[in-house]
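Have a look at the structure below, then the notes.
Of the protein chains in this complex, one is absent; all others appear in place.
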Amino acid sequence: MEKKLPFDIRAVRLQFPALDQLVYNKPFVYLDNAATTQKPRVVIDRVKAWYELENSNIHRGVHYLSQQGTIAFENARQTVANFINSKSSREIIFTKGTTDSMNLLASSLGKLLVKEGDSVLVTGMEHHSNFVPWQQLCVERKANFLVAGITENGEVDLDHYTELLEKKPKIVSIAHVSNVLGTINPIEEMIRLAHVYDIPVVIDGAQSICNQKIDVQALDCDFFAFSGHKMYAPMGVGVLFGKEKWLDAMPPYQFGGEMVNQVSIDETSFNVLPFKFEAGTPNVSAVLGLESAINFIETIGNVSIAAYKDQLIQYALQRLAEVKGIKFIGNPVHRASVISFLIDEIHPYDAGMIIDKLGIAIRTGHHCAQPIMERFGIPGTMRASFAMYNTFEEIDIFVAAVKKAAIMLS
Amino acid sequence: MEKKLPFDIRAVRLQFPALDQLVYNKPFVYLDNAATTQKPRVVIDRVKAWYELENSNIHRGVHYLSQQGTIAFENARQTVANFINSKSSREIIFTKGTTDSMNLLASSLGKLLVKEGDSVLVTGMEHHSNFVPWQQLCVERKANFLVAGITENGEVDLDHYTELLEKKPKIVSIAHVSNVLGTINPIEEMIRLAHVYDIPVVIDGAQSICNQKIDVQALDCDFFAFSGHKMYAPMGVGVLFGKEKWLDAMPPYQFGGEMVNQVSIDETSFNVLPFKFEAGTPNVSAVLGLESAINFIETIGNVSIAAYKDQLIQYALQRLAEVKGIKFIGNPVHRASVISFLIDEIHPYDAGMIIDKLGIAIRTGHHCAQPIMERFGIPGTMRASFAMYNTFEEIDIFVAAVKKAAIMLS
Amino acid sequence: MTIEQTQQQIIGEFSIFDDWMEKYNYLIEMGKDCPIIETQYKTNNYLINGCQSRVWLHASFDGNIVHFSADSDAVITKGIVNLLIRVFSGHSPEEILKSDTTFLDQIGLKEHLSPTRSNGLLSMVKQMKLYAQIFQLKANQQVNE
Partner (left out) sequence: MTIEQTQQQIIGEFSIFDDWMEKYNYLIEMGKDCPIIETQYKTNNYLINGCQSRVWLHASFDGNIVHFSADSDAVITKGIVNLLIRVFSGHSPEEILKSDTTFLDQIGLKEHLSPTRSNGLLSMVKQMKLYAQIFQLKANQQVNE
């Protein structure tokens, strides 16, 4: 298996301590990257260094560590702003993760825009985190929950989407990349179509953030949400980008701590952006880890990573096609590093257990996206998903395991 | 300065790497523990080990690391349940922190109980995180926001509290320990009084959790919230304990991920406790770090730590009393490890800057508790707060610094 | 055969396997073989929802003996379902209530009964015990009447 590689994979792998272990006495193969990625040494060290030397509660503290921590935290915010090319770090809100970001929006943007009889539009391939918050908002407000259909190939039915836009929903919220099908949605086009009616568009970028360069100004999306832990950063931090005009108009989501300006028994006024949306002691260690992850990604290069992952995906698709009875769920024209499949009548849980015993981590089940399971009339899928550190050899091991499971189970 | 110490302080200090550094070329003295505590080696190592070997997304994964991670995570939940003596780990919800816990309650318990014309009762010494969420809930619902008065000594005016209870508020939410005054509120009594009217009581335990042994069954509180980072654990994790009957009755707060059971376009059903309240990928590393912190605390012993901290407080009060013009804000009979004070007309920010330059971290300002500042007619205080690793020598250094600042500024 | 004896028998059967593959092959065979529930009971009423695989369980009681039948959509799960039925079905509520599932530990399948698996098996065992309890109550009531 020799291919021209855009960077030194072996060197990159060495940066990820978790990859270098045996599972059931077999070399560990990690293909559950859409669930969470492993962390490079620099990220782990950054978190450690914070707790060993720098730890303090930031903002409002006059003492040295608190000042230094505040500066580091706000620098990290700027790093995130640059990473996705947002105009200002005021547009960057730190949250717990994508789910937290989406709930913030459903609550706060929902309060601002959605009234009885209005509607909200999502697609049929959303992760529950970008589906249920909007659905429940609609239930609460007696609004209509519109769901754009999905084609047999696993792409958004753009005709249906356009049709639903004519109902002038107050908010559109769509996944950039499906965590089940791997589909890269044509969000530039979808945003443009929604903006014809001046509808704000929320992008769930959980799966796209480490698959391609994101430029929120070029996309012209109104909001963009992602999780640190899916882009080589620590758990417990996510980002919500929002255009300043929206964030300014929106009411706060949670109350307490830094987000407060003046409090008296009778009334309370709130802080400016971005603090208005950050209640409570922030997870500084995770934010600094996220900054390290961004630097790590940028050192290798977004474009190189995307190119390499594309090679992996093409190779995996080609090798998996050898498996008798395999059926890919979703055959999108543009696919990011996720492949879902089934083999004949084999239950994905059965196959998953056997593949696990061979030291390989894939995910089985509905991947928190039951509507798309319903769409395809299946209980779940097997899903392999790739990161910058995966190799062609690992795909070979994985395909051999799939074949073995298929034989055992049929 | 020789006192009989309940444990080996020098040995304990060695466990905290952040304490062993110079700030402005002076030995670092950390007295900002009410804002956040430093972390012992075992906690830092636990987080590191997670990312180096164990990292994966838990729940629902069939593969080895995901299974092991899930077991570790649920064991940690049981550790927390035991730590505060709750009946079942189903009553333990992991949140981002106390602020997140309080916002969850104000939203979810608020939806369940508070209607137009109802009322909610807090005290005048609450942190904004246990004040503003309830205040804003009342604004939204057109409910009455009742605030129990504070005496000149900095204790809750129990007569006023009892009087307000007669208005039958739907919820009572009170701090166990004031983060400004250090007051330990008589919450057993306050809970008992509220329960006469069957009113559920929420306890903000952010400042008490590492000051004394908490037994939620003995207290009979309905909810108890705290933050990991204030009890030697990592940032980014908090706990909300709730009696099962309440948590069962309450609607979910955030939607998505593990908290969902079945989703279709038309409706969604939710998972059982505790998962119902945990949307999105949890911060596993911080939860495991919290477990390590609990084990660390229990090895030294809650009672020993409390006894030692009480010695520190008594010594600090006695030494500070030497400072000419000093005025303690709050003179509660029962005080946890927090002291707030002012010196004559000196602005706390001025003093704080000078004390900082001497390598000592204290906090100045309103400590996110403006209502109590208003009560005492002051813009802010200087606040020193103590942890198990502080020493009598540090208090001497601190008092010398306060004296120096007082001289420079008067 | 008592519950204990059946368990020992199963432990014996599994003792000849050298590795997990042989064990799983055996489970798969057992899972494939048997239609162990009547179709009329393979409905939502009898469904135990695991997130990963689903289990249907039906129980009947003739006054002395409990009969279980069950099924699963995943074949390895069904293999274990089959073992559980073989062990517990055909015994009195008392016997069922005082026995446990440690035989699964001994044959190295304990992990499948972990609460983290969400394959329906743990809930199935709980449900079987619950049935036994209800039937015991019923039987006692009849005796007392």
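Read from first to last, the chains carry the letters A, B and C; within each, the first residue is number 1.
Just so we're on the same page, a contact is a pair of C-beta atoms (placed from the backbone, for glycine too) under 8 Å apart; a residue touches a chain by one contact, two chains touch by 3 or more.
Since this is a predicted model, take the numbers as computed values, not measurements.
Trainee: Among the chains you can see, which ones touch the chain that has been omitted?
Mentor: Contacts of the unshown chain, counting the full complex: A, B.
Trainee: Among B:186, B:301 or B:379, which residue is in contact with the omitted chain in the full complex?
Mentor: B:379
Trainee: Which residue among B:14, B:53 or B:409 touches the omitted chain?
Mentor: Selected residue, touching the omitted chain: B:409.
Trainee: Kindly state which of the options A:60, A:160, A:213 or A:319 is in contact with the chain not pictured.
Mentor: Once the missing chain is taken into account, the touching residue is A:60.
Trainee: Determine and list the chain A residues touching the chain excluded from the picture.
Mentor: So the residues of chain A touching the unseen chain are 58-60, 62, 67, 70-71, 74, 261.
Trainee: Suppose we count only contacts with the excluded chain; which residues of chain B make the list?
Mentor: Residues 347, 349-350, 352-354, 357, 364-366, 379-380, 408-409 of chain B touch the chain that is not shown.
In this section, only the chains that are shown with their structure count from here on.
Trainee: Give me the two chains with the most inter-chain contact pairs.
Mentor: So the pair of chains linked by the most contacts is A-B.
Trainee: Using mean CA coordinates as chain centres, what's the chain A-chain C distance in Å?
Mentor: The answer is 40 Å.
Trainee: Taking the mean of the C-alpha atoms as each chain's centre, how many Å separate chain B from chain C?
Mentor: Taking the mean C-alpha position of each chain, the two centres sit 46 Å apart.
Trainee: Whole-Å distance, chain A centre to chain B centre, using C-alpha means?
Mentor: Distance between chain centres: 31 Å.
Trainee: I need the residues of chain B touching at least two other chains; which ones are they?
Mentor: 60, 62
Trainee: Which residues does chain C have that touch at least 2 chains other than itself?
Mentor: 51-52
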